[in-house]
Structures are given as C-alpha cells and as structure tokens.
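Before any comments, here is the structure.
Every protein chain but one is kept in place in this view of the complex.
The letters A and B name the chains in turn, as written, and every chain counts its residues from 1.
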C-alpha cells in the first residue's frame, strides 16, 4: 500500500513522537486568503506601517492562521481515522510568525485510553509548531477519539495525562515583541477600548453574522493542507449521518476570532488556548455569530504595554448572540457550535510619567 | 458598548474628518485574489516585465482594487447604517499603488441634508485614500442615505455641496509615470486599438458574461475589509425585502472593468470617476455583462504618451449587452445594474519623428 491510511488507535504508543509532513512557507498570499475568507480587521496583522510604528518588524501572521496550519499538518498522522475532536488544552503561542517563515510540526503521544466499546480509543497528543530552524511558535494539547483498525487488537495501557485547566496568565507574553502603547493609534486599530476598560464578567455581543459557503470552508481547510475527508468529499458525505460535508472546526474558530474584532479591536494577539469544544457541527449555509465573556484579567510582570484577558468566546449558528447563548444545564443552547477559552493580549493605556 | 454601532445621521457634523480604521498593506496575494475573482487581463497590472518595458517600476495594483479597499475602510464609519449608496462624484486616482504600499483612508463630511420623512438623511463625504506617509492615491465624493438613530433628534442644517459633474479630462494623468508608447506591445497587451482608434459615440459590447457566486462576492468584499452586513449575513437577509444577501456594488464595478478588457485592452489605467449609480441590486447567481460608450476624448497637455477617454460603462444582469441596454425614459432598461461614468487613460500611437 503506497497510500496513507492514517494511524488507528492501536498504532499509537505513549511517548511516540511523529514528525508531520509538508512544511509550509507562509506567504503574503496566505495572509490575503485568510482576510478574504474571514474578513479579519486587526490592524497589527493588516498593515506593516502600523506594525512598524508599534515596534514589530512587520505585520505578524494571524495567530489562528498559524494554529490552523500547524493543526492541518497533524491530521494525516493523528486524526485521519478520528471519530471526534474532543478538546484542547495548554495551548501557547510562543513567537510571532511573519510571511517568509516556514512552519513545521511534530506531535508527541502523551496519553492513550481505550474506550469500553473496544472499537475506539482516545489519543492525547502535544503538537508543537516550529518555524525555520526549530524555533517554537505554538504548542498545544488535543485529544481525539480514534477508531481501531481491528477491535480485537490489544489496547495499550491506559494513561490519561494531567492537562492544565488554564494556562497561567502571568506567564504569557514571552516571545511577543514589546509594544509602545503610546504609539498605538486607536483610530487606526478601530477601537477606543484598552485593557483597563474591560471588566471580569463583561459580555460582548460581536453582532455581525457570517454565512459559510462550501467553497469558502474548503478553500480555507485546503489552505491549511488539512486532509480530513469529511470536509471535502460530498459524494461520500451523502451516506453519513449528516448527509453533507462538515465544516472544519478550526474554520469556526477563525470566523469567531474575526467577528470578535467588533468589541475587541485592541486584543491584538492570541497568547494561549486554555480549552475548546466543538459543541455541534456546522455546515455550508450556516450563519455564524459570536459573543465573548471576560473570564479573568492578568497583569503580566514587567510588561507595562500589554495585559492578558481571558475570554470565553461562544459561536452560535443561525442565532444572533444578543441573548448570549451558552451553557444550559449539562449542555448548551442548541445554537452553540463552539466554546473557546483563551487568553488574548490587549494593549494598555500608556502610563503617565 | 464595546461594539461599533456605526454613525447615524444625527452623529455627523459638517466639516468633521474621520480617520478610518485598519490600514492595509497591499500585497501580491491581494493582486492574485483579484485576478482569480474578476479575471482581469490588463497586461500592465499582470506582468512586471511588461510594466518595466514601458517605464513603470513594477506592475501597479488594479485601480478598482485600490478604490474598493479605500471604500471598504470608510464603511464602518460612514455607511454601516446606510439605506442606500446614492452616488459618486469627483473621483481622482492620483498615484499608482504597488504591492508593499500601505493604504489608509479618511473621510470629510462635506454635506448633510435631512430627508422629509425625518427618519433618514443624506451624508456627503469626500474620502481620501493615501499610501505610506500620507501620499494621496485616491480622492472621491460619495453620498449615502443614512438612518437616524432617533427620528426626533434634531437635524443639522442642510448643506448640499457643489460637486463636479465631470472631472476635467485635460487635468488628468498627474502622478502617472510617463509611458513610452513605442515600447507598448499590442500583442502582449491583447488589443491593437489605441487612443486614436476610438471615436466619441462609439459603443462597445464587451461580450463576455460572468456569473457571480456567493463565495466569490463574499471573499472579494472581505478582502476589502468592507463590513456591510447585507453582503455576509444570509440568516438576517432572509427577513429583508430581497430575502437574500446583496452583492456589494464595488464588486459589480470590478467585474465590469474586468469585462471591459475585451474591447478596451489598452485602457491601462483609470484616471477619474465622474459619477456612478448602482441602478439595481445584484445577487449570487446573476450573470453580469457590460458595454461601454465613449462619451468624450481629451488630449492631456504635455502627454504624448496617453489620452483620456471618458466612458460610460453599463453593467446588466442576465442580459447580454449586444442591444446596449441603458437609460430608458426616466429610468433604465430593467436589466441594468450599474452605470459608471469615468475616465480611462489609453495608450496613443508613437508619433513619427
């Protein structure tokens, strides 16, 4: 067999490190495509002049674009035979990526747990994205339910890793160039609100809705070189439970992040992903809305320029978010498709001297 | 409220200058996307080698792409609560834009006129697009009908600006690098016809039709970072008069300009926009055709390389333009969606010495 059938549950071994295929030089072309697909408006990522003015060498590549490209590389080895992407934890963005940088990825198997059914098991991996000569840019854990090739194959011993519930906010900001908040232009950034203006518990409806087309989510997901068949094969999809192609979860994350500009325009970078859940599937034709709640605020030692806001962003489909649909009892409001718990870096007001 | 609700009619003041958010570094990625969405074939904008041969430092960015990017920046401040985009006047392209240049925009309120209904008013703005360190690239007036937030709010005093009906053709061409018409290669440019070959009154059917898909107009409009909800939110659109998303008017302008290559291949740059009217809405699934009439020809002093052709380009939907559909009585042929009155720069034949 010359083709890649992907790994099944019994193929994984604890401690195994997999170098993923197809490194990728990120270019201005990728940046333009991401803007055309998501419409992101964060000024730091949009204009080199804005980036230079605040002290960056150039506009950094959107953090979620980096995440989705690194994630995409892991799919052929980790989740080609996955039943479900169950969660994320301990994600950290360690270094900005600029056009011209080349991304690579490896994953380490950090946990394995057979399911009682005997047909599937949960695989926990830590995926590391690096650029150029092994400079770390991103590091996150995810766990997926993966089919067994052969239900009678012996299972590896169970090992469930101890994953952080929340990344420590005070530890963030390393590898982020320091910004001079006095040079940050609120008119150009599109928001008059800075770190000090947000309060824990505050809820922000991001208002705008974005309808997803098949061509859009396919183009995005292929841009990430993500090979999961469920997103591309409409013929095979006819015989599935949903009867149609599924939208890649990372497409929803990127859409929600772009929508969050309206209310969080100075949340210029994502620093960490504490957790995330793809609560329900999305399909072409769905309109995505989003809202965010400020869960926590963290001062970052020796960083007078930025603070960290811990956000919960909820994306919902075909349901504007002015009523803040979220968790309900054991589950979620039926419109919810994504819950993402993450840290953003937000510009502070320049201190009076 | 952290989100941007946009300005309502009573928020504008005569003379007010608004600096728009999200400067944008235009890149080769944007150029490729515009080609993939519109299929433009003008050689000067397509090949650096062609541009160098005639004396440009590089291929300039398509003028309508620049226009749509500048326009997009103005939307969140000017027309988020607009009912209708009523017209354009006095537009001038002042300087070529190259990949790597960063576009910014400001708008000045140059007129205000309350409507009799008391619910809306007309806002006139002059929007200026600049690149890098405030080098002007584009300057145009538009007027839009904007909702009032509160019908009982007092209206500003009426002031209707005196707008030019037509930009003076002889004044055009400043900021356009001089071209050596002897180095202009008609085979490569795709047209044997130059300035001297066109006559006032001549009508050109651009022949080809282009069917618009939802993904295409959405990707284009997001590329411009235009945030008008009517183009993106299919869920909310269900409850509107049309029941579906509207195609951004600038998408039709860009489509018509690309179609006009077939018949105007040596009309290498747009110099001015005298006026424009989005006569009827377009939707995904519509096929756009276009034709042009030469309204005027202008010699440009001290420019033996180029002349200016004033064109009226009409775009029609689902109706090929061999019968030149246009104005009919007080209105328009029912297929017409756009009437654009503008000046192009057209290469002249090299003079015999």
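Rule of thumb we're sticking to: a contact is a pair of C-beta atoms (placed from the backbone, for glycine too) under 8 Å apart; a residue touches a chain by one contact, two chains touch by 3 or more.
If you're wondering where the values come from, they're calculated on a predicted model, not measured in any experiment.
Of A:138, A:210 or A:223, which one is in contact with the hidden chain?
Only one of A:138, A:210 or A:223 touches the chain omitted from view, namely A:223.
Just name the one of B:14, B:207, B:230 or B:280 that touches the chain not displayed here.
B:207
Pick out which of B:50, B:124 or B:184 touches the chain that's been left out of the picture.
Answering carefully, the residue with contact to the hidden chain is B:50.
In the full complex, which of B:77, B:216 or B:305 touches the chain missing from this view?
Among B:77, B:216 or B:305, only B:216 touches the chain that is not shown.
Please identify, in ascending order, the residues of chain A that touch the omitted chain?
With respect to the unshown chain, the touching residues of chain A are 2-4, 19-25, 27-30, 32-33, 76, 99-100, 102, 104, 132, 213-216, 218-223, 225, 227, 229, 232-236, 245.
Suppose we count only contacts with the excluded chain; which residues of chain B make the list?
27-33, 35-39, 41-43, 46-50, 59, 187-191, 193, 197-198, 202, 204-211, 213-216, 219, 262-265, 285, 287, 318, 320
Here, only the chains that are shown with their structure count from here on.
Given a C-alpha superposition of chain A onto chain B, how large is the rotation in degrees, taken in steps of 5?
120
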